[in-house]
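Note that one protein chain is taken out, while the other chains of the complex remain in position.
Letters A and B mark the chains as written, and numbering starts fresh at 1 in each.
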Amino acid sequence: MDFALILRVLPVFVAAAWTTIGISLISLVIGLAVAAVVTTARLSQVVALRFLGAAYVSIFRGTPALIQIFLLYFGGPQVGIQLEPFAAGAIALGLNIAAYMAESMRGGILAVDRGQMEAARSLGFGRGRTMAWIVLPQAARLMIRPLGVNAVALVKGTALVATISVVELTYTAQRFIGSTYKPFEIFAVTAVLYMIMIYGLTLLIGALDRAYAEER
Amino acid sequence: MTDVRPMIDVRGARKSYGALEVLKGIDLSVQRGQIVAVIGPSGSGKSTLLRSINHLETLNAGEVWLDGVKVNQKLGRAAFERHINQVRQQMGMVFQHFNLFPHLSVSDNITIGPIKLRGMDKAKARELALVMLDKVGLAEKIDAYPARLSGGQKQRVAIARALAMQPKVMLFDEATSALDPELVDEVNLVMKQLAREHMTMVIVTHEMRFAAEVADRVLFMADGTVVEEGAPDELFRCPKQERTRLFLRKFLNP
Partner (left out) sequence: MQGLDFSVVPPYWALLGEGLWWTVLISSVSSLVSVVAGVGFALLVLYGVPVAQYPVRFFMWLFMGTPLLLQLFLIYFGLVQIGIDIPAVGAGIIGLSLHFAVYNADILRAGIVAVDTGQTEAARSLGFGRWQTLFNIVVPQALRSTLPALGSMMVALLKESSIVSMIGITELVHSAQLAISETYRPFEFYLTVAALYYIVNLILEAGLHGIERKVGLSR
């Protein structure tokens, strides 16, 4: 191991890691927002909305994230959508992870005991209020872990935007493997930075889960 | 009939789990063709004793012999592994919960041992499976999967699986305890048939009536010791020990 090299390149990699964190956060917000909309549609009583929600999940989960990124970044201009690599990557990743997050959300809601819904309805709560006051608060707790798994996958998934020249961790790693001829050192630095992010995220998810548990 | 060497010989068997001593120095000797029933309250150590005969439990002290071969001999890891695999092939074990292999058909459950351990060819092994299944009255189930069988049928297949290895002895660990009452008889019937064929058997059971009917000798165990043993007539009709009397009273007139 060439530790001098590792120290020399570290600042560049830390800067790249911030880009990875930035794109992860933006995609996460987009993902959660879109997933909430899709989940609402899938649980709606309107057949057409249910179909659209299911189609969204099926299409985004049924095709590679890489293609989704390419379609938006390279194909976008043909349909009037011109985006910088960072924006195209963040949006495409967000739309992609939203499909998986919608599954997690739906799973959480369906896992809440049916009796809860029936009890609330029998008290005279409407459908919407039952969902908002009774089901969702319980479902939220059940969603945290699966959504956390989605978020960890998202962080690793951000490597894909290296292919459209966003200077994040994996892009930087590829460049330095080519220029330093020290693949293992570069891999080690990159891996450690990814691990730190994922470990931090895991801690955060655990803390959230516990905070919810203590509320009751 | 001149061979007086016991088929199974357990001497001074001791076993503890941490501070709990479950076998406090047990002796058990079973002659060729003899049938011994072991009874006693739960936690008496009767299952542990049975399982230690084929080394599913490792004794802390004492010896186990099968037909003149020491089962729990001191050997290196690899050598002992070879030794115990050999010994176990000569002892059939029947479990309370059947432990049939769910991913294998009835036929494959029975033939996997002869094929993989004895190198028997598949056609011959299937014939053997058919003979064994016929013995337990389930020949028509040869291609079924365990999940499609009733508890009684599963246990009969488990007996057939053990018999297919042509064992010298059969060990039964509460073979009917997990069965619905109406399914107990079909399994007992098979065991009686084995008794008539002079199979050497050790039967751990809580069915006193069956023990009285089939056993040559009955052991009553409690708290890790043999409290009393004798012919079923003596032990069930006029037990000598107070402990035995109490246990039998509770069991025979619940």
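In the analysis below, a contact is a pair of C-beta atoms (placed from the backbone, for glycine too) under 8 Å apart; a residue touches a chain by one contact, two chains touch by 3 or more.
Note that the coordinates shown come from a computational prediction; the quantities given were computed from them, not determined experimentally.
Taking the complete complex into account, B:R88 is the one of B:R88, B:K135, B:R156 or B:R217 that touches the chain left out. Remark: the omitted chain is touched by one listed residue; of B:H97, B:K124, B:R209 or B:R249 this is B:H97. From the set A:I59, A:A119 or A:A132, the residue in touch with the chain omitted from the display is A:I59, counting the whole complex.
Hidden from this view is one chain, which touches subunit A at 59, 62-68, 70-71, 74-80, 156-160, 162-163, 169-170, 173-174, 177-178, 181-184, 186-187, 190-191, 194-195, 198. Although one chain is hidden here, its contacts on subunit B can still be listed: residues 54, 56, 81-82, 85-89, 91-93, 95, 97, 99-103, 105, 112-113, 116-117, 145-147, 158, 161-162, 165.
As a working rule, only the chains that are shown with their structure count from here on.
Distance from the subunit A centre to the subunit B centre is 57 Å, each centre being the mean of its Cα atoms.
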